[in-house]
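One structure is given below, represented as structure tokens, and several questions about it will come after.
Heads up, one of the protein chains got dropped from this complex, but the rest are sitting where they should.
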Amino acid sequence: MTAVERTQREPGDDVLIEVKHLKMYFPVTSGVLVQRTVGYIKAVDDVSFVVRRGETLGLVGESGCGKTTTGRCVLQLYRPTAGSVLFDGEDLCSMNGRELRGMRRYMQVIFQDPYSSLNPRMTAGDIVGEPLLVQGLATDRRAYRERVAELLSLVGLRTSMADRFPHEFSGGQRQRIGVARALAVNPQFIVCDEPVSALDVSIQAQIVNLLEELQEKFDLTYLFIAHDLSVVRHISDRVAVMYLGHIVEIAGRNAIYATPLHPYTKALLSAVPIPDPVIDTQRERIPLAGEVPSPLNPPSGCVFHPRCWMATAECQQVIPELREVQTGHFVACIHAPGYGSP
Amino acid sequence: MAEQSGSIAVSSGVPIRGLMPGGAIWKHISRFARRKPLGAFGAVIALILIIVAVFAPFIATHDPAATNGALVYAPPGSQLLLGGDQLGRDVFSRLVYGARVSLYAGLLSAFIGASIGMVVGVASVHFGGKTDLIVQRIIDTMMAFPPLILAITIMAALGASLNNVVIALTIAYIPSAARVLRSQALAIKEMDYILAARAIGASHGRIIFRCMIPNCLALYIVLVSVFLGTAIVAEATLSFLGIGVPPDVPSWGGMLNGAAQTYVHLAPWLGVFPGLAIAIVVFAWNLLGDALRDVLDPRLRGTW
Partner (left out) sequence: MATLLEVKDLRTHFFTREGVVKAVDGVSYAIEEGETLGLVGESGCGKSVSALSIMRLVPDPPGKTVGGEIIFDGQDLLKLPDSEIRRVRGKQIAMVYQEPMTSLNPVLTIERQLTESLELHLAMSKTEARREAVRRLEQVGIPDPERRLKQYPHQFSGGMLQRVMIAIALSCNPKLIIADEPTTALDVTIQAQILDLMKNLSREYGVSLLIITHNLGVVARYADRVNIMYAGKVIERGTARDIYRHPSHPYTLGLLNSVPRLDLPRTEKLDPIEGQPPDLMHLPAGCAFRERCRFAIARCAQEIPPLRPVSAGHLSACFVAETLLSRAKEHAA
């Protein structure tokens, strides 16, 4: 056990999800007849974190940094290359297909794209009811129908909409169907993969409020993935910042927004537009040069160093581990105050 | 929840409430006929053809096998409705009887071939990885042979009979159906709703049959119409080569294939009428298929 795990997981903590040294490498193959692996996309590269029961852990970062992959690995929708994912102490990575199917009662997912996440040939009612059938949670036809109706009204849809097909709903309503589907099995844990990114701002707030209400009502635990830092601040208890397959900073919501320690976190925060011309122009922007490098060929040392304005020669060599620099505030930057010697 | 209106309950078929009240079926059919007259027209033609095949002895005016020296190459009209062939047999009666073999072989092999091909293509994509690779190589190998050669090879192994013709043609169509539906399946596999199905713990069968295949239907319908036309002709070719049904059993393809090609300048009706019969079958299916595709597509619900 590294220092990270010991401290992220405190004694007496009610940890629901524990991710340890998670790696997901996608092989890149070439060749037509005989496929040869020519390299790996290191989408997630040694990521460890915990999610406590009833909390929301926000996961932010630019697109392509591995947020979705992390979420899917946690749910075992992708089988990770290495590492372990403990759900209430049980290792999901060592379960077989049948055991995992049983675990799906306890963990669910909400997708980003309200268009591709609903089967166009199923009605809203069928979509919401399918988990009940698959998991054998409906004892008879009446119970099934009542539960579907209950789920629909829970997410703010009219019961009469059950017979409509997805294309007859707006983006926000589709997202509500997705939420209802995730809730159908009464899960404990939901990975929300950018659930509001594809929605209009006025609708985003509706869905965020809905997710918060449901969390309170059913004591849900969320892994909330997003690239919008303002939404993440609103909904999360703690926030993890990802960059190129690594977690570079984790801290409580207030700490990370008030005193970000990693240069990447600082740059990200400074780029968030503020809807007020006076404030937005006065604010200092940390311009981040260039773009996220390819995870096929990540930079040596600290993966952020080519874009970092604080980088020194050392950063090119040392891979900084995630260290606790203040209580509950972890950062992976050798220049962060309190980080100590690399 | 109210009874599902307007859809023929294909969508997802949740067993718990998928059943349709008995009377509703007629309501659906009459609605279909009103909203999709062309499709209904296609269905009627198909139905008539099937009735003709079943009741051939009552409809045929002559014995299809009876030769008559006086009627060799008799032109269509007074003596024989659609003329006589090189042995003086009645073309009309042969067409009527030929519907039996042709529709049987054509419909069965086209539908079964396309269906199995669809399941193979979709399942192969769903399982992916090594399974997909192996299935693809097998399909490549099968596709290296033209379907007819493949069918001939299979027939050689099975022996001559009508049912074996159906089996051979079915197998011959599987690889191309699998290949064509594969592209569609690959696109569907990337959709989040497939992942969502996995996330709720759906079994492989459920994902393949409930999630992927319903979204492939449009392509499937097109594929069946392509196969239908070729299957009727291919049956005849097999028979002509002596590995299908005996040559004296009438079939449309056989009529088109045999004397018609040699004597087409003398007696064009030998080729025209069986050709027309095949065209009508394909045409009827196209009309019906187009309408079905719209009806089965929930996005078009309410517009039909």
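Per-chain residue numbering starts at 1, and chain names A and B are given in the order in which the chains are listed.
By our rule, a residue touches a chain if its C-beta (ideal position, glycine included) is under 8 Å from a C-beta of that chain, and two chains touch if they have at least 3 such contacts.
Every value quoted in this text rests on a predicted model; they were computed, and no experiment measured them.
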item: Visible chains that the absent chain touches, using the contact criterion stated earlier; value: A
item: Per the touch definition above, residue among A:G31, A:G89, A:G136 or A:P275 touching the missing chain; value: A:P275
item: Among A:V231, A:C302 or A:C315, the residue in touch with the chain that has been omitted; value: A:V231
item: Residues in chain A touching the chain absent from view; value: 62-63, 170-173, 200-206, 208-209, 212, 227-231, 233-234, 253, 257, 267-269, 271-281, 283, 285, 287-288, 291
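The rule is short, and it goes like this: only the chains that are shown with their structure count from here on.
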item: Chain A-chain B separation of Cα centroids, rounded to whole Å; value: 48
item: Residues on chain A engaged by chain B in the complex (per definition of touch); value: 35, 72, 75, 77, 100-102, 104-105, 108-109, 111-113, 116-123, 125-127, 129-131, 133-135, 138, 141, 144-145, 148-149, 159-160, 162-163, 165, 167, 178, 181, 184-185
item: In the complex with chain A, residue positions of chain B that touch it; value: 1-2, 4-5, 10-12, 14-17, 133, 190-193, 195-203, 206, 211, 214-215, 297-299, 301
